[in-house]
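The complex is shown incomplete by one protein chain, all other protein chains being positioned as in the whole.
Letters A, B and C name the chains as they come in the text, with residue numbers starting at 1 for each one.
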Amino acid sequence: MTASSGPWANRRLILKGAGLVALIGLGNAVLHAAPVFAATNDNKYPEDAFKQKNAGDAIKALYGRDHEASDKIKLDAPEIAENGGVVPIAVTTSLPNVTSISFIVAENPFALAASYHIPEGTVPAVANRLKMAKTSNVIALVESGGKLYSATKEVKVTVGGCGG
Amino acid sequence: MASSIRVRAILNGENAEVQTLIQHPMDTGLVKDAKGELIPAHYIQQLTFTHKDKTVFLADWGTAVSKDPYVKFAFKGAAKGDELKVSWVDNKGATDSLTATIQ
Amino acid sequence: MRTALALGLSLAMSLSMSAAAHAQSGAAEGQKLAFDRGKGNCLTCHEIKGGDLPGSIGPKLENLKGRYDRAELTAILNDETVRNPLTVMPPFGRNRILTEQEISAIVDFLQTL
Partner (left out) sequence: MSALRALLVAATALGLGATAMAEDKPNPPADAKAFQDYFVKKFPKVAFDDFVNGPYSMNADMRRQWEEKEQFPPYEFALEAGKEMFAKPFKNGKTYADCFPNGGIGIRQNYPYFDDKEGKVVTLELALNRCREANGEQPYSYVKDEMASLTAYMAYTSRGKRFDIRIPDDPRALEAYEKGKEYFYTRRGQLNFSCASCHVQSPGERIRAEILAPALGILNAMPIYRSEWSGMGTISRRIVTCNSQTRAVPLEPQSDEYRNLEYYLSYVSNGLPVSGPGARP
């Protein structure tokens, strides 16, 4: 996508999406019971890891092992976040046998932001939008073949220009 | 009421590309309201995508996921017209779900 | 209200300090005021050593020493539209965004740059 054609291409997507939303809206129903997950223990919500304040403790609680930097992970994040409340961050990797991808925002009050299970057949790539309290390293963790790899990038977050 | 979930699932080659936007406050529990009182934490903890009884993607989220969360992923093995079930549960036990059709 | 409080604090501080100590701590206080979003908020427009992620509207504040004397800096802070009617720099003194004492402290700080 080029910078000049980009938004217009997206707008067409939106138009397409509008019809789609109308269609799928019919199939929606509010669940009254908890959703049913595949019956493995892996799918339990990692409450403890999300409660850890710093990155090291969160990674330990989530994975219980060390990570090493890998150039096979592409972490796509802005240099300067346009707004700390909505920072688009994406990861893709060429590492094999990926089972999970997690996002750490080191300087947030709670370092672990999101963790995604990647079952077999799912592409090891995730894009999401995260909150950042201030300028911080963002660490993408990729669990591959039972090992843990990482990529890190600093994202600058600043206050708005007009005074308080 | 309209669903809290919006999904676009589009087959592109062998990958079904899935984008989801969910209407949810994702309150961190650290922000005060206009009266100076803390707004209690209220956030989606798990978001599950199921295709033919198989979980194809599972998100565990904390409070650092943005308001009205967005996530994008892709998986193999789907055909046009297949159903994709999306459901979430938040820290207060509220849930919502929706079944989308892969286009 | 905020201004009155700051004025009070600032006065109290000046009174409690010896003249010798004044310039130095004036500069430190001035830096604080310059960086404070509710006061000078200088980083919104100016790059200043020691301040993160500045804006780009105004000139970089460096090598001020020797280029401007105290009176000139005070005048610019007070109301730059006098020299340059088109400036977007707020008239900090004229519009009472900062008190005289606060401007003086910021000038102390600017003279260290």
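To be clear about the criterion, a contact is a pair of C-beta atoms (placed from the backbone, for glycine too) under 8 Å apart; a residue touches a chain by one contact, two chains touch by 3 or more.
Not measured: the values here are computed from a predicted model.
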Of A:E82, A:E120 or A:E154, the residue in touch with the unshown chain: A:E82
Chain not shown, touching residues in chain B: 2, 6, 8, 19-21, 23, 67-68, 70, 72
Contact footprint on chain A, counting only the chain that is left out: 1, 3-4, 6-7, 10-11, 13-14, 17, 21, 78-83, 85-88, 90, 127, 129, 156-162
Interface residues of chain C (partner: the chain not displayed): 43-45, 53-57, 81, 85-86, 88, 90-91, 95-97
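By our rule, only the chains that are shown with their structure count from here on.
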Chain-level touch network, classified as line, ring, star, complete or other: line
Far-end chain from chain C, centres as C-alpha averages: B
Chain whose Cα mean lies nearest the overall Cα mean: A
Rounded Å distance, chain B centre to chain C centre (Cα mean): 49
Rounded Å distance, chain A centre to chain B centre (Cα mean): 12
Distance from chain C to chain A - Cα centre to Cα centre, in angstrom: 42
Where chain C touches two or more other chains at once, by residue number: none
Footprint of chain C on chain A - complex, ascending: 80, 135, 156, 158-159, 161-164
Chain A partner contacts - residues on chain B that touch it in the complex: 2-3, 5-8, 15, 26, 28, 30, 45-46, 48, 54-67, 69-77, 87-89, 93, 95-101, 103
Contact footprint of chain B on chain A as seen in their complex: 13, 17, 20-21, 23-25, 27-35, 37-38, 43, 45-46, 50, 85-87, 90, 105, 108-110, 112-119, 121-123, 125-132
